[in-house]
Structure formats: structure tokens, C-alpha cells
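Note that this complex is displayed minus one protein chain, with the remaining chains in position.
Up next is subunit A:
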């Protein structure tokens, strides 16, 4: 099932280290993500998953190591830098503005303009088009985010990442707040992203979701990479062993 182009990684992390005071949250983390592939990042609480996502999305700057996008060294010192490098993030808190409507949230930080003014009409039609592409029925793109359910917000947040034209999409616990039906829908959308050639990186606790949706799994444990496995060549037992440390990667 791997249509992934493994010649050039869409995103490559080399020896990323991040410290907070005396705590080392990430140590020598290496990661490669390819276009047309879903890479799941799993690990226990405190394994460094969120820190890793934040380093890639420009929220935290790494203390050591390099980030390469399409083999080019990049410096991601702000979310705007990450965006410019083609990396879009769907944060766990979704980063939506509740008092603004769907289409404004879809274009947050990248409002289309016509001359001096924001092109509201283009914003609305493009929002509708992107949501249609993701097979999300929207009654009205002028609905305030505050009026939507958690699942609906999740979908909007993913749609926004797609809309931004990024080649690499990071999702932080995309199914955490979702019910069964919503999780299935989110998984479909994420698979569609892979099929359309995006490099998708998903942090998740949800093993069911990881094994049905992802192509490769990277396990973090205590801030280090405990192992990387193809989904087709591993078992849940092995992954859980890597997460808990009962199974060590042969160095």
C-alpha cells in the first residue's frame, strides 16, 4: 500500500535535542517523513511527543540538531516560519478562534486580499470548496466556531491545514476528543491527505487508529526514539513493548 516516494524525505529531523531548564525533553531525535505516507508518533505521557510536534511546528526552537525540508536546512523559530516552509499543524487544542466564523478560521494568518482589502468572497468560496473536497457538508461557512461540536472543530482544523497548501501536515492527537463515528471520519480525511501526496505526521495515543491508518510508527520513550516500525511488519505487542520499555531496540 506504500505509494510513498522514499527518494527524498519531505521532512527530516536530525539529532534534535530540546531542554527545558535541566529537563531534557528530546534527545538526539531523528525522524524522516515522506510524501504520500502517514507516520504515527506514539509514546507514553511525557515521552516528548508534544515537544516534538512543537519543535516541528515552530512553537519551540530546538537547542541542538537540524530540520530539513526537501533536503534544505530550515530554521523554524516561529509558527509563521513553519508555515512558510510548508508545514501545517493541527494542534490538539485546535487553535481556532471561537468568536470567528468557519471561513475566517480557515484563513487565519493567510487572509486572501484584493488590493488593500480582505477578499471575503474568495475566503467563503474557497472554504466551501475545501470542505467539500473533504466531504464535509457545511450548512454555512459563516457559522461561528463556538457553535460547533468538538468533532466539527477537529474537521475544520484539519481542513485548514490542507487549505494552507502545506506539503507536510502535523496532527496532534487528532482523535482524542472524538466519538467513534467522528474518529472514523477523521481517519478517512487523514487517509485522503496521504493519497493526495501529503506527508502526514500524527501524534496519537489511539492504537486502533494508528494501526488502521498509519504506514509507519515512530515510538518515543523518555525523549528518545525507541524504534521505528512499518505497520505491516509489526504487532501491537511490539509497539507497546517499545512504548513501555520492556522491549529494547537493538543498538
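Just so we're on the same page, a residue touches a chain if its C-beta (ideal position, glycine included) is under 8 Å from a C-beta of that chain, and two chains touch if they have at least 3 such contacts; residues count from 1.
Methods note: contacts and distances are computed from a predicted model.
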item: Chain left out of the displayed complex - its UniProt protein name, from "tRNA modification GTPase MnmE", "Ribose transport system permease protein", "MCP four helix bundle domain-containing protein" or "Sarcosine oxidase subunit delta"; value: "Ribose transport system permease protein"
item: Touching the absent chain when the full complex is considered, from A:18, A:60 or A:83; value: A:83
item: Touching residues (missing chain, whole complex) on subunit A; value: 57, 59, 78-80, 83, 89, 91, 93-100, 102, 104, 108-111, 113, 116-118, 131, 136-140, 142-144, 146-152, 155-156, 160, 177, 179-182, 185
